[in-house]
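Only one protein chain is missing from this complex, and each of the others stays in its spot.
The chains carry the letters A and B, assigned in the order they are written, with residues numbered from 1 in each.
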Amino acid sequence: MSFRIKIIALILLVSIVPYAFLMSYFGNTLRQRYYDNTLHEMQTQLSLNVEQIQQYLENIKRDMQFIGALDVMNDIYSLDVDRRISNLLEQKKVELELLGDFYVVDKNDSIIASSNSEKIFQKIDKEPFYSVDIISNINNEKIALLELEFSLKNFTKFFDNNDGQIYYIVDDGKPLFKSSSFEHFIVVRKALAFDDKIEIVLEKNQEDFLNELAHYEKLFILALLLGAIIIGWSAFILINKLIRPILELSHNVEEITKTKDYSKNIEVQGKDEIAKLAQAFKQMLSGIVKALKENELLNKEIEETQKEVVFTMGAIGESRSKETGNHVKRVAEYSKLLALFYGLSEDEAEMLKQASPMHDIGKIAIPDAVLNKPGRFNDDERKIMDTHAQIGYEMLKASNRPLLLAAATVAYEHHEKWDGTGYPRKLAGEEIHIYGRITALADVFDALGSDRVYKKAWDDERIFNLFKEQRAQHFDPKLVDLFFENLDQFLKIRDTFKDT
Amino acid sequence: MSLNAQKYELGQGYVVHEYINIGGYFSIDYANGENVDKARLDDVAFLMYGKLPKAFSYFVEFEAAPFYEKDFLSDTSQKNTTFHYERAYMNYDYSNSVNFRAGKFITPIGYWNLVPINVLRDTSSNPLFSYRMFPKFVTGVESYGYTSEESDLKYNLFIQATDDIDEDYINIKNNLFVGSSIEYFADDAFSFGGSLAYFETKEIRKNVGLLQVNAKYDWYPFLIQTEWGYTNIDNTQTDRTEYQLGGYLQGMYNFTEQHVLVGRYEYFKDTQLGELADEHIALLGYSYRPVYAFSIKGEYQFHDDKNANKALLSLSVLF
Partner (left out) sequence: MKNKIILTIIFSSITLFGAEFAIVADKNFQLDSLNAKQTKDIFLMKRQFVKGVKVVPVNASATSKQRDVFEKMFLKMPRHRLTKYWTKMHFQGVRPPIVQASSKSIQLFVKNVEGALGYVPKSEIDATVKVLYEF
């Protein structure tokens, strides 16, 4: 996971999580507040309603007190036979749209007058809802009671019932006039001041409330998401801006590592720790570049030294056998050319060229008498001479330098023959290392074309015939073919590095 | 809604409650003569009375007068919307003979004083006698009734030993007033009586003694009444003794219940006024009452001083 993503994730975590907690707490508070508000609204509505009802009751009471003091109440003495009081009570009942009745009741509980004519002269049987004393102004004594029989249903005319809410009454714990009910509801209740056993209850369909709440919740969630998006987006942009230098640095490093171009310029912006890091890195790079350059120079020197040493060693090796120095050089060149033609890389070919001069280093170990004998060798002398390959190999194989190992191989196998009649190990065909095969040809070509202690230089035609003859015997046929294909280049070398 | 046992009739008040009866009145008049040209919404009043427990009863009356007055001669107008106590008293009725009253009430002297409002009067104007000689109201106590169970003689005894409770509305400011009056009802038509009183005025302190007599003969459609009074005024300030002598003779003829013709002759002499002492007024008036409590009256006054001649027009209502 990239640094950028880690940081962004971290920031988001650090900011979004508290945000989410805060918002949900906030949301919860709002929800609660909304519920409380709704409840409060309902209570206010209910209070108003109850106020109306209480006012209504007060008005009725006042009316009754007024009626009880009218002079027509003197008709109680005449038992209201003219029905003046009853008519008045009836009128009042109609005016108030009252569900209930008024009664004028005497000391014996007889109904003298009433808004309900059927009840007249009967005995009153129930406790009245409210009653007023009637006092006559003739003899100033209480002559009767004006009583009110009142149905609580009268209150229902103040109830504004609809699909979403209903009002009803609870009297002494029993619900009355409840027209419907909701499956889920919120309820508020308020008792009447007149009689606290009577309560008015307002029930609201919770569905409406919940719907509205859901609506608000959706809005809230939307806001929440929007907030989160904004936070996330801002974080993202901010982080990007902040870590850009780091990323740039990292990218540059990556590039440099990939391309190994240590001289690539690194821009430094700002002065913060990242900038300091970049600056240090830049310095480090220039240090590396410098070191590399030095290294390169040193390497080159080493390489040159190495070449020279090897060559010199080869020359030293040849010096005892009175061959000219240029023989070594020529053989090296022939070998490189052949290697290139054969398909070896430039590096390998070059290495072979540098290794080749050491192919006869083993001759150091051969006694002078053998080495510089002018005539033919006898068997013993031949045997001793032939050991120079093995000896050369033994001398060189101990190193782990590739150049010296190659030289070891060359020394060991440059006398092997394609048909397996060479020495020292009688390798055949491609068992013989290519270095060996190439060197064999190069060496023989040069040897034949040069004067030696034991012979004079052959002319070209004879050399070529020998090669043709020895193709696939002494020499790798492919190499022979290559040789002939590029003969002119070989001759050019011979000419270039001619012994003087 | 008929709250009352009886239907409401104009002029007989409205029964609000067993203990509360209410009413009110107002009058509008216009006077035009050599020296006068003005219109008035003269009095606007509310009254309330009722029977209380234990033989008590009460009466209150508030009036604002002149409520609004416009003088065309001087082109001025004035308003008086403050209501004053006209009457405020409590009664206690013990028997036919013994009744008490305490508070501010009408001085029970003469016929005109007892009906001091325009609508109940026979003419728009009061005779001089009725308001120049004695205070129209008493603030104190009074006892009244029939002298005995069977008698037809009514008596009144009153005492005021204090200032009037609302001095703005008294014609003669006084702080002592004591008197007695009697009235004898010989039969349905004929009654007569008289009174004796003494009072002391405020401001210019005068001690006044009053003697008054009245008689009425009411034989529908005719009615004749007359009143005469004499006051002896001891002016402590000027230290002189003056006197007033005044009265009237009035006849009324009812063409119908609603139409009445009135004629009156007044005489008033007040030595306090010096040369202007003798006043003679002859008055001819006409009133129309569609119902008794609603009256439209017109009159013309002939004064001995011709400049004081004037015509009077009025409209008044009692609820």
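Simple rule for what comes next: a residue touches a chain if its C-beta (ideal position, glycine included) is under 8 Å from a C-beta of that chain, and two chains touch if they have at least 3 such contacts.
Values in this document were obtained by computation on a predicted structure and should not be read as measured data.
The hidden chain makes contact, of the residues B:Asp75, B:Asp187, B:Glu203 or B:Glu275, with B:Asp187.
For the chain left out of this panel, the touching residue among B:Phe26, B:Tyr49 or B:Trp228 is B:Tyr49. Only one of B:Asn32, B:Asn96, B:Thr147 or B:Gln272 touches the chain withheld from this view, namely B:Asn96.
Between the chain not shown and the residues A:Asp82, A:Asp133, A:Asp163 or A:Glu346, the one that touches is A:Asp82. Seen across the whole complex, the unshown chain contacts chain B at 5-7, 9, 11-13, 15, 21, 23, 47, 49, 51, 57, 59, 91, 93, 95-96, 114-115, 117, 120, 146, 149, 187-188, 220, 257, 291-293, 318.
Contact between chain A and the unshown chain involves residues 71, 74-82, 84, 138-139.
In this section, only the chains that are shown with their structure count from here on.
If you check the complex, the residues on chain A that touch chain B are 66-67, 69-75, 84, 87-88, 91-92, 95, 135-137, 140.
Those residues of chain B that touch chain A in the complex are listed here as 1-5, 15, 17-19, 50-51, 53-54.
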